[in-house]
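Every protein chain of the complex appears in place save one, which is left out.
Chains here go by letter, A, B and C, matching the order in which they are written, and residues are numbered from 1 within each.
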């Protein structure tokens, strides 16, 4: 796997990160990663996935996987398609794309078999603790009420991060922990790492920034 | 728009049409189209969309659009992303990805505004007639019980095609009609055109063929 | 069927219309109906359906039907269960419970076979026109942006009602038309009937009223 800590940039369905602009943002992420030596990964829009993989060398994630089955599933995104597109793994169960508990288990089991990296998003302490037992590569704890907001989870709810880190360490020590929601600055990144996280997951902070390169440089500088 | 009639090949989530094999199938479709002079379009797997658009010049369709809204929609495929990926349009409401009636209206309205080509799949006469009033570019009538089977809809249920063609002609004459389900040979294509269709929509007949090029050449020869 | 015009009261999932309070509201609706001679129907909360049917003689509707299939479908509401519970029919495709176009067709076809009354909710002119071809008993046109609001659709958008009434009269004359959204007073009911509707569909105007009986009496007085 890629070296930790990691900064994962989720492009969501933002207009600012689709098509050519999405490609450009992925290239900027790569440049900042190379210059700073900090791992930066991107999760581009679903239809751009295979193209972005071809254009950059940093780790590329899908934003979601619909099913592990291949075949007559028009309009679905399969684990196989994500893998063949060259993605290193996928976000799963994002606040904007929650999936069923039994599907999370099925997809993670298959991703682990395929040695793919799963970033399983969770909304609170209880769910993080429970789902860590399903053996994702990472739990990404993101309190939904802070997503897209101006205050970082690391400032607003540091205790939830601490509790998740401790609980995962105890119950599922092989699982990493990321955090997100409101993350925007080097200070937020530094604080997340101090609290025991392996990295951050963010979106609007970079995608909607007036100067994504500068924002990424600042974020990367939060890693010593 | 592209010249009619059209042969649309849906890659679904078939393993045989993902990643490199999907790209290769798109290239074969382009070659057969150039040699035969018949329009052949492809609907590759969602994560391959932008890449396939870059690699071929034939019309490329998305298999599905989730929403017309851009923004905080992780894991969704927006109309904007499909358009910026360079697709000419999208399949909608496929038997394996049915959508809500009000969403069909919303997506088609926006696709028409963006001059994108919509292929709206339907399952029977009543639904085809009703949804033709929502002004898609094409209605693609596919009786679900024949999809993926060995008997072509043109042989098993020619009367449903005739009824849809007549009804659309009367109620929404600007809407084209495609048909699919069990379509595999030049004879099926010829029959579809004789029944008044503007083309065919098929998947397994090509994707799971031992020799997709030969199958596509045969299908194209059904157009005089 | 019941005499027209009809006032249909949707209890939604309002706390004010669940359990004992739901039963009481159904009884009030019955009393006002008997006193005024105007048909008033109720759509109680799903889990109260069979009980409400036993307690009142006015027409009782389900709020939704999941599927026409019976069998191994834990947690689903089948058409058969709704019928055996004694409901006269069901709302379908409400703005808060949109369903797929092909399911609308399947459920209405079966409801017509079973002589059940279907009230098919729609959001705009194009969808109303299209779905009227699927032969529901009623189209209930409700612009979503006015639902639950203070201005009646009959005041804010009378032209949409007129267009739907005319279009349904022409394309599917056996289909009735209801309207709703913001309907609260006798004036709104009178205006709906003047515009050619067969009745109104409303929820908060009655359920959240300080005095549901008085509100229902006022609404009923809008029918001459």
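One rule holds for everything that comes next: a residue touches a chain if its C-beta (ideal position, glycine included) is under 8 Å from a C-beta of that chain, and two chains touch if they have at least 3 such contacts.
Just so you know, these numbers come straight off a predicted model, no measurement behind them.
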The chain left out touches which of the shown chains?
A, C
If the hidden chain were put back, which of C:33, C:63 or C:102 would touch it?
C:63
Contact residues on chain C toward the hidden chain run 10, 12-15, 18-20, 22, 43, 45-51, 54, 62-64, 67, 69-78, 80-82, 84-87, 91, 94-97, 147-148, 203-204
Those residues of chain A which, in the complete complex, touch the missing chain:
93, 98-105, 109, 122-124, 126-127, 129-135
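As a working rule, only the chains that are shown with their structure count from here on.
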Touch-based graph of the chains, sorted into line, ring, star, complete or other:
line
Fitting the CA atoms of chain A to chain B, what rotation angle results, rounded to the nearest 5 degrees?
180
Cα-centroid distance, chain A relative to chain C, in whole angstrom:
45
Please list all residues of chain C that touch 2 or more other chains.
none
